[in-house]
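Omission of a single protein chain aside, the complex is shown with its protein chains in their original locations.
After this line comes chain A, so read on.
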Amino acid sequence: MSSALDQPLPPDGDPWAVLRRATRARVALGRAGDALPTSRELEFRVAHAAARDAVHQPLDPGVVRDLLPAHEVLEVHSAAPDRAIYLQRPDLGRRLAEGTSLPRADADLAVVIADGLSPRAVHEHAAGLTTALLERLSGWTVAPLVVAHQARVALGDAVGAALGVRAVVVLIGERPGLSSADSLGVYLTWDPRPGRADSERNCVSNVRPPHGLSYAQAADTVAALLSAARELGASGVALKDEGPALPAGAG
């Protein structure tokens, strides 16, 4: 113990910086009595408010239409009628609303843009990622884009089956964390139909430039996965074993 006590203080001005430099965790916050100082408390609330607003902000399909003017856009709703039910009933978010009809599309691929748990992520990143992805899929015919409200990943299975496509890619807002309220995930499913298991999908997560994956990085990976899935006639665990390696953090 005495040898540790003899250690010199770090040379820079703020000795707590030793801790802060070492981790993104909220260390060395100081105290007000036995609680957090006001400034730290407010910092936390700012982050939590951003995450809450990202969850509850309604999806605005106009944002997608405006940014992708060259594409036909269809809209669907899940069987969850509102946000509160959506959050409590993931089963309803996986089914299309009763009476939904989609035109058969004579196409290889459908791209579904789904609000998921962060409509904000869709507003900020879905158009950029869609553009980057379609640029890389010159050999594929693509159905009209589908914007999905109150949607879980598996809603893509119902959409893909209705459109009659061979594969579906779902771009979906991920659950917001305190440090990332706008993260988009991508799920690829070959031969989509209701009842597909999560193990039959491949996922690229944390698309969120400039902090997370760039559109180009994510699109490269998804395009490679799609080619491999077409070759294999399957997606999911089977593909992950034989297909291209996913970039770190993309799993």
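Assume contacts are C-beta pairs under 8 Å (C-beta built on N, C-alpha and C of every residue); 3 or more make two chains touch, one makes a residue touch a chain; residues count from 1.
One rule holds in what follows: contacts and distances are computed from a predicted model.
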Expected UniProt protein name for the omitted chain (select from "Succinate dehydrogenase cytochrome b subunit", "sn-glycerol-3-phosphate import ATP-binding protein UgpC", "Ethanolamine ammonia-lyase large subunit" or "Simple sugar transport system permease protein") would be "Ethanolamine ammonia-lyase large subunit"
Of the residues A:Leu29, A:Leu67 or A:Ala216, which one touches the chain left out of the display?
A:Leu29
Which parts of chain A are in contact with the chain that was left out?
1, 4-5, 7, 9-10, 14-16, 18-20, 22-31, 34-36, 40, 44-45, 47-48, 51-52, 54-55, 87-91, 117, 175-180
